[in-house]
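Structure provided below as structure tokens; questions to follow.
With one protein chain withheld, the remaining protein chains of the complex are depicted in position.
Right, chain A next:
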Amino acid sequence: MQYLPNILFAILLIIGIGFFAKNVRKLVRNIKLGKAVDRTDNSSLRLKNMINIALGQSKMVRRPIAGILHIIVYVGFIIINIEVIEIIIDGLFGTHRVLSFLGGFYGVLIGTFEILALLVLISVIIFWIRRMVIRIPRFWNKEMKGFPKNDALYILYFEIILMTLFLTMNAADTAFQQANSGNVISQFIAPLFSGIHPETLHVIERTTWWLHIAGILIFLNYLYYSKHLHILLAFPNTYYANLNPLGEFDNLQSVTDEVKMMLDPNVDPFAAPDETESNDDSMPEKFGAEDVFDLNWVQLLNAYTCTECGRCTSVCPANITGKELSPRAIMMKTRDRLEEVGKNIDTNGEFKLDDKNLFTTISDEEIWACTSCNACVEECPVNIDPLSIIMDMRRFQVMEKSAAPQELNVMMTNIENNAAPWQYNQLDRLNWKDEN
């Protein structure tokens, strides 16, 4: 029976990590539903971007208060998790503070963790105040109702609980307090336990220890269901992000092929269709994006990476002036649809048509309100590109459905007829020269 805690711990660990691994596989499968796009070029610049933007948080500090608080939580989170190594060893082998043989260095280590834990605690409370008391507008947009709003709060509460458990655990550890090395913060909590029976204190210490590791495993598994995946996906997302100038939109190769053929005087307009092509059962390529399958995998990765901070929406000229469009909502709706498709595949083994697509939740009003100004792309702390999704959806509306707003149809007809968006004769293009 003496190994019961160790066995329980091993089971908890296996379930926790196993379940997470299963969800990661699902995540990868869903992202791979997207179309291919080559982002293997220029690996040194990509690496540099990842190090600067994801690891170094360079774009976070464009807004200094949120940026610095976020860096504290981020650094704290990563460094305090070193402690998890010790917890895992202790849990599996029944040891207690196995790394304490490091002596003075152990004290420095735990002391650092404690200071960071306190800083994280303070930062998270400030985050909560920003959301719930100051009510910063970007946290209260239309799309931030229900789960998205609560999701953000759950994570804050989670961090508060984890940090409190960590500090309490240290405070209730009599031997650790007696050693008086590294208990920088917990020494101030320890007096709260004075007078408590040592047995009870030990139970408190054990309970907080178990809750702490269980909490970490629950948090790990909550990631997949929350907006919080960015703590992992920010890295691939910044690595695979678009490196071209923001103003450069991709030229559709399928269109290039057709246009070249149309403009080529040597093409026989009555030629029989290509044999190889007619034998191909696959659907002809769709123009633009109707559903998540028509987006590329980086766009889908973007959707999972979005942490709904709303910086994009807060700089969007359309959103600022009260239009329906919110770049964050575009990302959230794309992700929700992708999740829906993923669940469909889980249930049916393969995707079964469900009469839904991106347009089920993303309205025409949203996609046509965009000025393609790239403010959202520039602002995103992890280089998400909502604009590319909007453009792909416009392409679908125009090239597959001929459903552009009427005024834009007029503009396009003018370009077709007289090579200008307005109804002026191309032969009058140089008239300005002689006008006064």
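Note that in this section contacts are C-beta pairs under 8 Å (C-beta built on N, C-alpha and C of every residue); 3 or more make two chains touch, one makes a residue touch a chain; residues count from 1.
Criterion: contacts and distances are computed from a predicted model.
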Answer for the undisplayed chain, UniProt naming, from "Carbohydrate ABC transporter permease", "Sarcosine oxidase subunit beta", "Thiosulfohydrolase SoxB" or "(Fe-S)-binding protein", is "(Fe-S)-binding protein"
Residue, one of A:Gly288, A:Gly310 or A:Pro327, that touches the chain absent here = A:Gly288
Residues of chain A in contact with the chain not shown = 244-249, 251-252, 255-256, 258-260, 262-263, 287-288, 315, 317-318, 320-325, 365, 368-375, 377-378, 391, 393-399, 404-405, 407-408, 410-412, 415-416, 419-422, 424, 426-433, 435
